[in-house]
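The structure is given below, and queries will be raised subsequently.
One chain of protein is taken out of this complex; the other chains stay put.
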Amino acid sequence: MLINQFLILAAFLFCAGAYGVMVRKNAVLVLMSIELMINSVNMNLIAFALKNDNIIGHVFALFVIAVAAAEVGVGLAIVLLIYRNRRSVDPGEVSEMKG
Amino acid sequence: MLDFLNGWGLTLIIFLPALTALVVMVTPNKDEENVKIVGLIGAVATLVVSIVTISYFNFDRAGQAQFVVNRSWIDTINSNYHVSLNGLGLPMLLLSNVVIVLCIIYSWNHWPEPHNPKAVLALMLILETGMNGVFVAQDLILFFVFFELTLLPMYFLIGVWGGPNRQYASIKFFLYTMFGSAFMLLGFLALYFKAGRTFDIDQLIANVQTAGISSGTQSLIFGGIFLGFAVKVPMFPFHTWLPDAHTEAPTVGSVILAAVLLKLGTFGFIKIAIPILPDAAKDWAPFIGVLAAIGIIYGALGCLAQTDMKRLIAFSSVAHMGYVMLGISTLTSYGMNAALFGMVAHGLITGMLFFVAGSVKERFHTLEIARLGGLLETMPRLGWVFGFATMASLGLPGLAGFWGEFPAILSAYNPAEGLNVALFRGLMIVAAVGTVFAAGYLLWLYQRTAFGTQKDEWKGHHFHDVLPNEWLAWAPFLAGIVVFGVWPRLMYSVTDPAVQVITKVFGG
Partner (left out) sequence: MSVFSAFSAGGNFASEFGLSTGGLLAAGGETVAEHSSSAPWILAHAWVLPALMVAAFVATLFFGKRMKFLGAEFGIVSSVATMVLAIGGVIQWVRLAPGAHGEEVAKEEAMRAVGAGMRSFAAHFAGEEPIKLRDPIERSVSWFRNGSVDIGLGIHVDGFTVAMLFTVAFISLCVHVFSIEYLRGDKRFTHYFAALNLFSGAMLWMVQTSTTLGLLFGWELMGLCSFLLIGHWWEDKTNSDAALKAFFTTRTGDIGLLIGIVILFFAAGNTFDMAAINEKALNGGINHATLVVAAVALFFGVMGKSAQFPLHTWLPDAMAGPTPASSLIHAATMVVAGVYLFARLYGVFWQGFSITSGGMNFGSWIGAITIVSAAGLAFVQTDIKKVLAYSTVSQLGYMILGLSVGAWVGAIFHLVTHAFFKALLFQASGSIAHSGSHHSFEMERMGGLRKYMPITYRTFFVGYLALAGIPIFSGFWSKDEILNAADKNGFTLAFVAGSLGAFMTGCYMTRVMAKTFWGENRLHLFHDDHDAHGAHAAADDHGAAGHDTHAHDTHGHDAHAAAVAHDDHGDAHDAHAGPHESPALITGPLVALAVMATFVGFANWPFKDFLFLKRFWFEKNIANITFEETIAAAGKVHPFDWGVAIPSIILAVGGIAVGYWYNVVKQGDLGLVRRGGVFGLGHKVLKNKYYLDALWTDLIIGSIKGPIAKMTYWFNQNVIDAVIDTAGRSAAATGRGVYRYIDQGLVDGIVNGAGISASTGGGVLRKLQNGKVQAYAATFLAATGLIAFGLVLFL
């Protein structure tokens, strides 16, 4: 079975996601980029699971999807709150975490 | 009863004082009487236990260990809680317990300044634990722990309740002894590693013979142990802490120091150094003998130069312990018996002298010989007691001191096989000359303090003669000096069997 194609695709998707996370000015888009990265990881998991004929990869993938869904839920809620407070969703403007 | 004593007797003797010290410390300070009574009860109880235990002691087998308790203690280094009693430790154990009780009685109404009976009592009791432990310990680590345990209370006794120069004296005492102990511990460790990974004295005695340790190494190990004990004795030239410590220490401190603490060193030689390393002991014996003989004359000359009564008595200890060490260095049964007798006799006699010095100090607030004089006139009883102790100290036959001195001289004439006879006979003559010196400094002291008439500066002062609690504290000392002097069998029958076991290696 050809695994390289899956891996290359996943790598592409990951890089795209990473780029999006770093440069997007819209927090919602950043969240979406994160989803992209997560799914690239899922793709790798499934690809290796198929190659090694091992169910664990599938299980992990499903698990990750569930976590991702939860994460998006929480993330969107945070973004919403940030927007409500600041009238902006630009992550670059939020530096309260500096402490 | 015997079963109980076999299991718990010695342990009780060791730890009862420490326990009492704890109780004393938690007793409220509001009522001082209570504190004193608790302390006295503890010390007396310890004495009673030790007397009861000793009454079950089998004197026919005084050479063998009795009331043996051997429990594992620190497994990783194979060190055990191993205690037992034989003829060597018995007299010293009794002496230590008696001395503490009498010291408490003596101080009943006059505690050293700054007044704090609670602390003094607690320290004395802890000291007792340490001393008792040393005399029964059969394990080197156990021995070492007790040996060091005696340091701290004495350090505080001198450092807090001492004379004007107390801090210097206490630090000197503590550090000097610690310095010696460090080498001793090194010696113990060397024995542990070289002779079968054990700290048990009995096992070491057997192991060293078979372990094939080179004689050079044995000598070196002996040297380390020697240093530890020699400082404690103290032998010339390691004696300089003693006059300072004695001069500055409060009366009870001096008494305990002279009566028991100095004996830890000589006891260590007889109990540990010589039996475990007999060959090295033989190498070292002439050296020890020479130092002892020098100590006899040197201590006496030091005494003659003193202007302070207490310091003079302290210096006399150097000379007297010289006789003890001379006896030990001959490695003969005569010498060892003399040494053990000398230890008890010196404990009683010098202890007594320090008591007298303390009482004089309390009345005159000075011990300067030139300012005293006419003690016999102002306080005849005190003067006579002092005279009695003086006579005992110079080795008058019929009093205990003689049996520490004469047999030591006797033994030096015929040292153990293989030792240099000519050298030891020379030492014998030196020791015999030392008896005249002893008479010299003691009687000269007595003449200057007790004879003559009162100095003008004290005219019009009233001085109490010996007080009831002083009589109570002194009577056992005085009686002991006479009884042991007249009937030496009391000591010999206890120590001789044990000594014979030790000197068998040296051919008698």
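Which chain is which? They are A and B, in the order written, and residues in each are numbered from 1.
What we mean here is this: contacts are C-beta pairs under 8 Å (C-beta built on N, C-alpha and C of every residue); 3 or more make two chains touch, one makes a residue touch a chain.
Computed from a predicted structure; not experimentally measured.
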Candidates B:Gly216, B:Gly398, B:Gly418 or B:Pro468 - the one touching the absent chain: B:Gly398
Sole contact to the chain not displayed, among B:Gly133, B:Gly302 or B:Gly358: B:Gly302
Candidates B:Phe229, B:Phe406, B:Phe477 or B:Phe506 - the one touching the absent chain: B:Phe406
Per the touch definition above, residue among B:Val68, B:Ala190, B:Ala206 or B:Ala432 touching the missing chain: B:Ala432
Missing-partner contacts on subunit A, residue numbers: 18, 21-23, 30, 91-92, 94-99
On subunit B, residues whose C-beta touches the chain left out of the figure: 54-60, 171-172, 175-176, 237, 239-241, 298, 301-306, 333-334, 337, 374, 376-377, 391, 396-398, 402, 406-407, 409-410, 413-414, 428-429, 432-433, 435-437, 439-440, 443-444, 447, 450-453, 487-494, 496, 500, 508
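Heads up, the rule we're going with is that only the chains that are shown with their structure count from here on.
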Whole-Å separation of chain centres (CA-atom averages), subunit A against subunit B: 85
